[in-house]
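Worksheet: the structure to be examined is printed underneath.
Removed: one protein chain of the complex. Kept in place: all other protein chains.
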Amino acid sequence: MDISFFLIQALNGVQYGFLLFLVASGLTLIFGIMGVINLAHGSFYMIGAYLAYWLTGLTGSLLLAILLGLPLAVLTGLAIERFAISHLYTRDHLYQVLLTYGLILIFNEMQSILWGNDLYGVAIPEMLTGSIRLTETQSYPVYRLFVSLVCILVALGMLLTIQKTRLGMMIRAGASNREMTQILGLNIKQLYAIVFGAGAGLAAFAGMMAAPIEAVYPGMGEGILITSFVVVVIGGIGSIKGAFFGAMLIGLADTFGSVLVPDYSGIVIYALMALVLLWRPQGLFGQRV
Amino acid sequence: MTDPTMRDPILSIKGLTKRFGALAAVDDVFLDFASGETHAIIGPNGAGKTTLINLLSGDLPPTTGTIHLLDRDVTALAPDRKSQLGIGRTYQKTNIFPDETCFQNCWLAAQSRLPSSMRFFRRAHRRADIRAATERALALCNLDARADVIAGHLSYGEQRQLEIGMTLATDPKILLLDEPLAGMSAEESVRTMALLTSLAENLTLILIEHDMDMVFAFAQTITVMVNGQVLETGTPAQIRASAAVRDAYLGHGPTEQGATP
Amino acid sequence: MSKIKRTDHRRRRFIQGAVAGAAITAFAPSRFAIGGTAKVKVGILLPYSGTYAFLGEKITAAMKFAIAQAGGKLGGRDIEFVQLDSEAKPPKATENTNKLITGENVDFLVGPVHSGVAMAMAKIAREENVITIVPNAGANQLTGPLCAPNIFRTSFSNWQPSFPSGKVVYDDGHRNVVTMAWNYGAGKQALGGFSQGFEDAGGKIVKQILTPFPKVEFQAYLTEIAALKPDAVFVFYAGGGAIKFVKDYAASGLKDKIPLYSSGFLTEGTLKAQGAAAEGIKTTLHYSETLDNPANRIFRPAFEKATGKSADVFAVQGYDTGLLLLQAMNAVKGDTGAQKEIITAMENAVIDSPRGKWTFSAAHNPIQDFYLRQVVDGQNKVLGIAHKALSDLAKGCRMG
Partner (left out) sequence: MTNLRPTRLYLLIALCIVIAVGLFPLFGEKFHILLATRIFILAIFAMSLNLLIGFTGLISFGHAAFFGAAGYILAFVAPEDGAAAFWWSAPLSIGGAALLAAGIGWMSIRTSGVYFIMITLAFAQMLYFFFNDSPYFGGSDGAFIYFKPSLAIGSFDPVNLDNRVHFYYLAAILVLVVWAFLAMLLRSPFGQVIKGLRANEPRMRALGYPTQRYKLVSFIIAGGLAGLAGYLNAAQSGYISPAHLGWQESGSVMMMVILGGMGSLHGPILGAFTFVLLHDILRDLSQHWLLLMGGVIVAIVLFLPNGLAGLFTRKRIPQRDDDHD
């Protein structure tokens, strides 16, 4: 094994990390600001992928599918927030776990009713089908690099929103102290709706971007859900920065774990999470509660 | 100790510092608390008073410095260990078990004095000694008539009394009181003052309070803190006379309530 | 007895149970008395929700289709299907199987898809002695150490479809091969089959890679393969993982340099989603949609027309399950009490399947042809027979 092998593996890890970040950032926002554990977050990822499949079929273009599908996903998120989640802000985490678990079942069945249980794929847009040669045997698909680029742009966008805008100010206040937000006279209801809608949108967007390199299949949201939770917890709940570093860490750990301890690579990310929590019980960038 | 009137310190802190990031909430504080005295800590908001109490009670670990209880280094001990050693505290924000009766609240506190509550089979309420300690604490905080009332249904003043009663049930040597009069009506304040006065006979009291009338009437020693540092320590008369205190904190009216710079 | 036509569920079950009970002690006449009155109860335990739902739906549809084509009766008796969603969850398998066997008193049990569920189910089926037909789950153990007179499998053992690939890969001139599969029973057993076939022929497994199930992130492994530069790669993936793997393999540029082989599940029900990435992949399986035989020529259009579902290997396995039930029940003229005769009929059955004629081995696993297939224009084109009449090893089976 040479240096280029490790470099390519690092690239794999980072690239996987970017995708994780896209899902986890929404989760951490909802977690940190609203104090809601949203198990149904993975469902939005799945909804995104199915919307991408369905709308790409209708319009023939992934871009159009995303433009049409994203508002649909956000609206679904807003409806869920309004009719279910909003009743649980003052209640114990457990009820949120239970309710959002119920939502997973509902979403899964809706998917089955609307799109059936067959497996689907989405074609990579024509412009992005090429690949770049890395070694004699391996090349890297342009679309994957494109996804990474989009993830970086989204991350930057979130950073700017949070640092520079009034909404970002509210989010920061909300993340550090929920009561303070209320004292400052901010409209907490509106803030929560925006955050949940945005979180759902981010997850769905991740699902749409991933659809061409993933398979679109029933139950696809659950796998990424647990991994995203691991990312959020490692990074520290409510911290976008934490979600970013957590995602990178998990992406790299998972990639190198696969190579270095192949027989038990399923354990790696959970062991990493346990270690981080034993070292810093509030995650890498979390605030002490 | 240079002051001959000073009794032996029961609690002594040296170079105590607590930093939150760049901010030093408590900055290199040296203080001695004499056994049996009533010692008030005053200062503007953000002076580091509550942080100091939290350091003494073990709720926060100090960044540097030491805390000694008599000869024993208790700097890094957790709250439960400090409590077991006789340092009890009350909270600024009422901190009781609102779903339980007053009796049960004090009972839980009194039970903590058992060598261990890892007893799985006997009914808890059968212990006569704990019952006696509970009743004593309820009597001390004037809630013996309200023993069976759910704590959440008490008036605010009564809840504060219960808060003190719970801590008393743990039989402390030193009582840390974080704004015991905050939010009380005049009548409740009077009652609580009477309670504290009776306690001061047997206990070392360390309290934070914004009510200057109360502080100057009640405390034997006053420490003024500003920006995490001790500005002055002395008798009420010394503090009143201190030019430094007047300039930095008390400003124009020495009895101004909740003075904020 | 023959006048009893109660619709009352419990009452009928009671009588039926009583009759079946009597059947054990009494002679033939009393057994035949029930024929033509009560329905034959077929319990189906298959996944209808979650990742495996499409398998469950397809197998069920094809089995019902086979029976409907033959007039909708088993041995002259009407059928009642009792379907249960297995959710592909092993912890629920015991309760589900009990529900069908002791709760519903089914005459036949059909299922499951998931090997873990199959293990729990087989245990009860053995104890309760109900004739059980496995239409998919491939765990080698089912027709190995767990084999039983009353357990039949119409699909394959995990070892079976990949074993012929070994020789195929060797004959294509490859000597050093990397194998890769999900780290679970089916994956390991499939790789075991391939390794045996390949090493017996004289090839060498450079590395066996097991990836966590059901994770579909393969990038790290692809880079490893690229670094190892084997002559060929053999994998076992199915469903969503198969789609993802084939796409990733092509996108990383490996496909043009290192040929990809697999057992046929890689390209079953997944070709449309895989698109061009699957072109050229060679697989071995006991069926192909392009198989040219009379049964298949009739089956495919009829099935697709009747159910609207595409006819793939899973549909064929379900269809054959239906055919097997028909043959056995016709042989005993609908007498479900004649268990011994039914078993004998099944053991001797020759199934004229769309996959080609096949029979049961002594361990009750199909002896069947395995075809070498290659993906051409989005279809699994048959290149020839990779292994004729291949029987499972049936290691550990102490029956027959």
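The letters A, B and C name the chains in turn, as written, and every chain counts its residues from 1.
Criterion: contacts are C-beta pairs under 8 Å (C-beta built on N, C-alpha and C of every residue); 3 or more make two chains touch, one makes a residue touch a chain.
Values in this document were obtained by computation on a predicted structure and should not be read as measured data.
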Worksheet entry | Partners of the unshown chain among those that are drawn | A, B, C
Response to the item:
By the document's definition of touch, the residue of C:K39, C:K123 or C:K381 touching the omitted chain is C:K123
Discussion item. If I consider the whole complex, including the chain that's not displayed, which of B:R113, B:R136, B:K173 or B:R246 touches that chain?
Written reply: B:R113
Worksheet item: For the full complex, which residue in A:G57, A:G102, A:G130 or A:G157 touches the chain that was left out?
Response: A:G102
Worksheet entry | Contact footprint on chain A, counting only the chain that is left out | 31, 35, 37, 84, 87-88, 90-95, 97-99, 101-110, 112-113, 178, 226, 229-230, 233, 237, 263-264, 266-267, 270-271, 273-274, 277-278, 281-283, 286, 289
Worksheet entry | Interface with the undisplayed chain - residues on chain B | 57, 59, 78-81, 83-84, 88-89, 91, 95-100, 107-109, 111-114, 117-125, 127, 152, 166-167, 170
Worksheet entry | For chain C, the residues touching the chain missing from this view | 48-49, 84-85, 89-91, 93-95, 98-99, 102-104, 115-116, 119-120, 123, 139, 141, 183-186, 188, 210, 212-213
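Here is the rule we use: only the chains that are shown with their structure count from here on.
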Worksheet entry | Inter-chain centre distance, chain A versus chain C - centres from mean C-alpha coordinates, in Å | 36
Discussion item. By the touch rule stated above, which residues of chain A touch at least two different other chains?
Written reply: none
Item to complete: Could you tell me which residues belong to chain C and also touch two or more other chains?
Response: none
Worksheet entry | chain C residues touching chain A - in the complex, by the definition given at the top | 49-51, 53-54, 57, 183, 209-217, 219-224, 226-227, 229, 239-244, 247-248, 251-254, 257-258, 269-270, 272-275
Fill in: List of chain A residues in touch with chain C within their complex
1-2, 5, 8-9, 12-13, 15-16, 108-109, 112, 116-121, 123, 131, 133, 135, 137-141, 143-144, 213-220, 223, 254-256, 258-259, 262-263, 265-266
